[in-house]
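First the structure, which I've put down as structure tokens, then a few questions once you've had a look.
Here the complex is missing a single protein chain, while all its other protein chains stay put.
By letter and in written order, the chains are A, B and C; residue numbering begins at 1 in each of them.
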Amino acid sequence: MAELTYREAIARGIAQEMRRDDRVVFLGEDVAAAGGVFKGTVGLLEEFGPVRVRDTPISEQAILGAAMGAAMTGLRPIAEIMYSDFFGVCWDLVVNQIAKSRYMTNGQMTFPLVIRSGNGGGLRFGAQHSQSVENWAMAVPGLKVVVPSSPADVIGLMSAAIRDPDPVIFLEEKALYPAKGEVADGEITDTLGTAKVLRTGEHATLVALGNMVPRAMSAAGDLAAAGIDCTVIDVRSLVPLDTTTILREVARTGRLFTVEENPRLCGWGGELVSIASEEIFYDLDGAPIRITTPHIPLPAADTLEDLAIPSVDRIVATVQKAMNE
Amino acid sequence: MAELTYREAIARGIAQEMRRDDRVVFLGEDVAAAGGVFKGTVGLLEEFGPVRVRDTPISEQAILGAAMGAAMTGLRPIAEIMYSDFFGVCWDLVVNQIAKSRYMTNGQMTFPLVIRSGNGGGLRFGAQHSQSVENWAMAVPGLKVVVPSSPADVIGLMSAAIRDPDPVIFLEEKALYPAKGEVADGEITDTLGTAKVLRTGEHATLVALGNMVPRAMSAAGDLAAAGIDCTVIDVRSLVPLDTTTILREVARTGRLFTVEENPRLCGWGGELVSIASEEIFYDLDGAPIRITTPHIPLPAADTLEDLAIPSVDRIVATVQKAMNE
Amino acid sequence: MAATARAKGARSAKSAKSAKGKAAPASAPPEERTRLALYEQMIRLRYFEKRAYDLFLQNLVKGTSHLALGQEAIAAAFGVAMRTDDYTFATYRGHNHTLARGVPMTPVMAELLGRENGLMAGKGGSMHLTSVEHGMMGSYAIVGAHLPIACGAAWSAQYRGSGQVAVVFFGDGATNIGAFHEALNFAAIWDLPVVFVCENNLYMEYTRTSTITAVEHPAADRAAGYGLEPLAVDGNDADEMYHVAIAALDKARSGGGPTLIEALTYRQGGHSRADPAKYRPQAEVDEWLARDPIPAYRARLLAAGIDGAVLDGIEKAAAEDVDTATEEAKAGALPGPDLLMKDVWADGGASWRN
Partner (left out) sequence: MAATARAKGARSAKSAKSAKGKAAPASAPPEERTRLALYEQMIRLRYFEKRAYDLFLQNLVKGTSHLALGQEAIAAAFGVAMRTDDYTFATYRGHNHTLARGVPMTPVMAELLGRENGLMAGKGGSMHLTSVEHGMMGSYAIVGAHLPIACGAAWSAQYRGSGQVAVVFFGDGATNIGAFHEALNFAAIWDLPVVFVCENNLYMEYTRTSTITAVEHPAADRAAGYGLEPLAVDGNDADEMYHVAIAALDKARSGGGPTLIEALTYRQGGHSRADPAKYRPQAEVDEWLARDPIPAYRARLLAAGIDGAVLDGIEKAAAEDVDTATEEAKAGALPGPDLLMKDVWADGGASWRN
């Protein structure tokens, strides 16, 4: 058992898999010699050498093309797109090529690759370096989408993503890089498509993702003190989505609240509400409610960014109001 | 009054606006001399000349960059991205630059531009030339999103989009290009953000977009014959979204069915269901149901593509089953 | 050979024109069996696509389809020159490149017809022909995307030490999209075993590429920007293409890194089934029909003393194969519902939920 930061967990998870499988290679901008601009990949070049850990030019299409071509020919590449906002310059490779080629070729090809990317706000980086793009990827058939919320999950889900035979978009929450957590010694692996019930309550279910998970947890603490006893679920994986666990808890508590960092429209929470409404309509005791960032680009100034992204207070107030209606 | 095809309506709408405002310019691949690969812009070069109607290289980032730079400096450009799937190669310009720059600059800039693109399936073009990407755009704050379903709406909404001071993603449904419709003579203009109630019924509300609108209408015909009387709403504009009209009809009929060509996850229908569940929960007499393409890339073969995209029969069967439960 | 000598970080580019001179190698013509293989390839591709065209007219081909009639020498040369385990990456205009790797005609024809016995059971369509077992690593329909992907396959070959080479075919219009630039630089700095083949047929869809490109040779005049030698060759001369292909493949295989080849050719028909190609001056079309790679090559082989009966035999066999493929394709079943939800994921399924 050791205490690790979310940041350190990344290199540990990648190293664990690179040790057991030499088909795993890693490329990206400033990832090797510099150990990553977020220092998430420190030590990998030293341990695995310049043939398996490679710095690239600022050529995101080349980076993802390289990963795709390598994956279809027997390697298991990990590609870094430094900030998830930069998917904009290589989106074609992700959505039109990597996501679709297995289906189009009638299963002739598989794409065992992982695309890691720093995701989300809270660092005052402004609108072009702070987006939560998990829903962009969730909307595209053929992509698996994972967003860990703790150092232990970073390692376990990274391991699962690298071992998975399909393309996985692995989003690291930038705001959580310094977050610390207990991590077991030895090999850690996990299962994609499984949500985690972090806390069980009777009155309502809060479903959160990534950076919103710790906030939902502390909101649940405050709410319990106010007599509202909540289940908190960490979604962890948007595709595959663990509807079994989520719908079970929502049905049991009768109320659903989603906590989403993304701007409102077409967020995963909307999808989840539509699934719940369609499948367990008569188990709902009240309106499902979404707590999201308003549908605006993220402002840079700290005071404004803090107003935009769901806070513990906003979660508490929203749930209280809805439950007392 | 004249009968026009959806295809012909495009050139008519653009020409109408180019005549009244010489700040309107138009660029894209094969749009000028060839009149567009879908023949949607035939005659524009001849009428407005090579300075206002320009053929470009296969450089989508340059096309949208040109449109953005021109819009911020006083022109009102229309840019064509031939197929909406190709947003993948220029997504950064759309989502990170065009959508965000007004907000980031605290309103110093406006972007009166229109990005036209052929959207959707039904032509057996396969997974990379058939996507419905309206939800990709809807998910990004700062973009208006319009999808017309008739020749008259093509003209009116094109006019509104060109006159609008904000960036508008104007998606033309490829499957509807040959569709005919009556169109009034003279200038036609319309209003963004307004849905159209095409038919009023007592039992349920079908909300459809673009290519799904005619299918929802004929399904409603069949359902009426079977004793289920439906309201059919053509959303027309995803952003702004006419929730006033849609929620009014859903509340009145008590049942909501969305008909979406997009693959299921994070479709506009999920957003709509979440809005209805949150705001008119107690007016819903039964589970809101989404009728979508399954969450798969689109297959090329006609028999398979027809199985994937919601058909009249599937709409009828789904609504009947739900209403008779 | 000079035409493919690599000048890494070359500070100065010789013009494509001068390179063009160099590209016609002093070397001897290919040996007879190679030339017969080249002729057979070209004939098979030509006959296949002519039949595909007839089938459009009968409305049996669904969706779109892009013919490369007139461009056969390039696909044939590489088909003959490549090692069986080398990788091919093509565009939507990929029938020839697929057949040239030895993929049988029937599944290709059946794919155009959207049948279950198609190369991808109808799920991909004509723009995405793929046969991994033949090294045909896919046909890509978004301009430019497959250049970086080919770099990835080449990187994998380099990493595995397999000696495989990736060959990627693309058009003149594709040279103006960003992915072209990223892929060329990437391949050059990593010395990847990849051969970039620009099939310059003068047109994008309906626009003449020279009208929207800043240089005369859209590929060759960009080579120096990646430290590569400019190389513009006659894409309608099967012998020349073969020599150039061999040189580029050898260089890549021996660690010499990428080559960028601009092969000048012409698309005898329209861009796609929808296109009558009225935008092209008749004189230009006539000039290029006169430069059709196949009759010229037949004459050359006869002049070289090859027995006409041998060539007749090749043509007859190809015609029979096309007939058989047509019948088998037409007889193919329509893909059934069971295929719809298959193979989104490696587990064979399409489920997005647990």
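Here, a contact is a pair of C-beta atoms (placed from the backbone, for glycine too) under 8 Å apart; a residue touches a chain by one contact, two chains touch by 3 or more.
On a predicted model such as this, the values are computed, not experimentally measured, just so you know.
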Listed by label, the shown chains touching the absent chain are A, B, C
Answer key for C:179, C:202 or C:233 versus the chain not shown reads C:179
Contacting the left-out chain: of A:48, A:86, A:170 or A:257, that is A:86
Of C:225, C:295, C:308 or C:336, the residue that touches the missing chain is C:225
Among B:15, B:34, B:53 or B:66, contact with the omitted chain is made only by B:66
Touching the unshown chain, chain A contributes residues 29-30, 33-34, 37, 55-61, 85-86, 88-89, 123-129, 264-265, 294-297, 299-304, 307-308
Chain C positions in touch with the non-displayed chain are 8-17, 176-182, 184-185, 188-189, 211-216, 221-222, 224-228
Against the hidden chain, chain B presents residues 25, 51, 54, 56-57, 59-62, 64-75, 77, 92-93, 96-97, 101-110, 112, 141-142, 165-166, 193-194, 239-244
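In this section, only the chains that are shown with their structure count from here on.
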So, in whole Å, the Cα centroid of chain A is separated from that of chain C by 40
Note: chain B sits from chain A at a C-alpha centroid distance in Å of 30
Chain-centre distance (mean CA atoms) for chain B and chain C, in whole Å, is 36
Where chain B touches two or more other chains at once, the residues are 85-86, 88-89, 126-128, 264-265, 295-297, 299-300
Contacts with two or more other chains occur in chain C at residues 121, 123-125, 128, 140, 142, 144-145, 178-179, 339, 344, 350, 352
